[in-house]
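Take a look at the following structure, please.
One protein chain is absent from this view; the other protein chains keep their places.
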Amino acid sequence: MGGRFTLGQLAEALQATLDGDPTVVVTGVAPLEAAGPEHVSFLTDPRYRAAAQASRAAAILVSHDVEDLGRVTLRCKAPRESLIDLLTLFHPPAMVPPGIDPRAVVAAEARVHPTASVGPFAVVGPGAVIGARARLHALVSVAPGAEIGADSVLYEHVVVRERVRVGRRVIVHPGAVIGADGFGFVADTGRPRKIPQVGGVLIEDDVEIGANTCIDRGTLGDTVIRAGVKLDNLVQIGHNVEVGENALMAAQVGISGSSRIGRGAVLGGQVGVGDHLTVGDGARVGAQSGVAQDVPPGEKQFGYPARPTIQALRIFHAEEQLPALLRRVRALERRVAELEAERGGEGEAGRGHD
Amino acid sequence: MGGRFTLGQLAEALQATLDGDPTVVVTGVAPLEAAGPEHVSFLTDPRYRAAAQASRAAAILVSHDVEDLGRVTLRCKAPRESLIDLLTLFHPPAMVPPGIDPRAVVAAEARVHPTASVGPFAVVGPGAVIGARARLHALVSVAPGAEIGADSVLYEHVVVRERVRVGRRVIVHPGAVIGADGFGFVADTGRPRKIPQVGGVLIEDDVEIGANTCIDRGTLGDTVIRAGVKLDNLVQIGHNVEVGENALMAAQVGISGSSRIGRGAVLGGQVGVGDHLTVGDGARVGAQSGVAQDVPPGEKQFGYPARPTIQALRIFHAEEQLPALLRRVRALERRVAELEAERGGEGEAGRGHD
Partner (left out) sequence: MGGRFTLGQLAEALQATLDGDPTVVVTGVAPLEAAGPEHVSFLTDPRYRAAAQASRAAAILVSHDVEDLGRVTLRCKAPRESLIDLLTLFHPPAMVPPGIDPRAVVAAEARVHPTASVGPFAVVGPGAVIGARARLHALVSVAPGAEIGADSVLYEHVVVRERVRVGRRVIVHPGAVIGADGFGFVADTGRPRKIPQVGGVLIEDDVEIGANTCIDRGTLGDTVIRAGVKLDNLVQIGHNVEVGENALMAAQVGISGSSRIGRGAVLGGQVGVGDHLTVGDGARVGAQSGVAQDVPPGEKQFGYPARPTIQALRIFHAEEQLPALLRRVRALERRVAELEAERGGEGEAGRGHD
């Protein structure tokens, strides 16, 4: 790791205010409890104030408005953002020497930018384009005609198939598959017959795609992942889906064919979205929910089927009272039958109640 | 993509009736809204009739019985089936030259048909058999003794392990793993101890297996995927499962060990099926359902746990009234208590109601 900085250097780099000795040297970042005097730590959640006061860290990164901790602090405007800068200082992205490993197979007709790197056993097909400073790790496959934008990283075993365009600064984690066939069959005459999947995939800039995640090609036209989208591991994106800018999906989410996920929408882990649905801009869907109809923009939903959060919570709460409710209704039925019986002998005795 | 056909040629190829100029040339297929005068489009769902009437396509593929659209049409018996033929005309399957890439590793004792193709960095073990015209893409691994039938395609990074037999015309998408060990342990004496998984996997003809899908080997005997089965991405098939002919499973479905899925059954995305269960022939299970007991043949179910659709819908509907129901029962209890109190002072005052 190797990083060594004085607190003074960190204050300058982070545009933070230091209230301690600027010559103290730190060699890493650590959480509050794990930090020693060689570490800088951070307080980004006020619930951990006591831990910050007890921490052995040389200095603690905090927001300008945090009350005195009795510890050396680096005060800044947005400590969560500054934490990113701090981690990047200590862990700069690995420098990969440009060039094509002699054990890679790059088609003569492919265009690989001279500053790009292609690892051993990577395969780049004819007509593929690999942009400046792009990094293809070992064992990556980029199909004929596919395009990888500048500064993008494809980790080991990533598969990019034909008619896929990947933008700039995109990160694709190991094992992800971009551009496999969508799941489309006609079964009108018995046996399912495959509908050729002849569309493509468009991945815009600054997207991150998790390990073993799958993004299918469109049947006709493209499956589209807009700029800034972040997909966790083992996510499934069906054919002709469009995911709006900066949307986030946690692990194991599945989006069925032709659905649209709005800008900035956030889907919790294992959420499923049915086909041809729209999840509106900024909507938030809780983990494991099953979305069976459109979700309005900005709305929070969860449940199976997904419902507005307030309604879903009321139902979950009510469910817990359900066994008791059954007993209460049985008791009421007895009491009402008694009252009816007492009311007189007007032929009500045989009256049933379900 | 290079396809160019006159409408007359298309009419002949699709056995369709053309009611326009047979010399007009089209160069692709597009959806109704996206189509221009160089495209042929299609109307396979009557809901899109207005879009068909407004489409700029040179011609529209429709069923014989569709009323006049005021547009040039190609009329045929089964337009969804004909759409498959149409797409195949414009996007014929890529021709892959036969032969073994010099950077593949094929064991001397393997039998690779001279018309088969094996891509770079593919590994074929001793005793493996690769059938006529089969295509192993780059980075595929076929274990010793495994068999791949004629005309099957294994995309990049597919792993086929020992004692796996794959039939003819099978398509396996990137990253799928066929024949990993089933999940079986004995924990009778504390630590879980692995049960050797010594069975195999049988994949019959015309099966399609999605990207990153996993099909485990049997513990003893085979896991079996019958002819025509279509599995989407990220599906899990446990050891000793048998999936019946032409069954369909959407993405992220999980089938636990030793269960049987009937012929033509359809499982929606993220469905889970417990172990040692039977889902009957032709049954349909809705997305995200949790199957915890056998599903009768032909029955539609959904829910968690899965129940017959009509019952599940009634429960979902009733759930939404549950918070109000609680209030209604509380009101009833008050009203009944009042009636009881008014009835007289016969010692009923202290009577509780849960």
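Note that the chains are named A and B in the order they appear, and that numbering of residues resets to 1 at the start of each chain.
The rule we apply is simple: contacts are C-beta pairs under 8 Å (C-beta built on N, C-alpha and C of every residue); 3 or more make two chains touch, one makes a residue touch a chain.
Source: prediction; values computed, not measured.
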Hidden-chain contact residue, picked from the options A:R4, A:H64 or A:R80: A:R80
Among B:P98, B:G127 or B:G274, the residue in touch with the chain that has been omitted: B:G274
Among A:H157, A:R217 or A:R260, residue touching the chain not depicted: A:H157
Footprint left on chain A by the chain that the document does not show: 1, 29-31, 34, 78, 80-81, 83-84, 87-88, 90-91, 103, 119-121, 137-139, 155-157, 171, 173-175, 206, 208, 210-212, 228, 230, 232-234, 246, 248, 250-252, 269-270, 287-288, 304, 316, 319-320, 322-323, 325-326, 329, 332-333, 336, 339-340, 343, 353-354
Hidden partner interface residues of chain B, rising order: 105, 121, 123, 139, 141, 157, 159, 161, 175, 177, 180-181, 183, 185-196, 198, 212, 214, 216, 220-221, 234, 236, 238, 252, 254, 256, 270, 272, 274, 290, 292, 304-305, 307, 311, 314-315, 317-319, 321-322, 324-325, 327-329, 331-332, 335-336, 339, 342
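One rule holds in what follows: only the chains that are shown with their structure count from here on.
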Between chain A and chain B, centroid-to-centroid distance (C-alpha), Å: 24
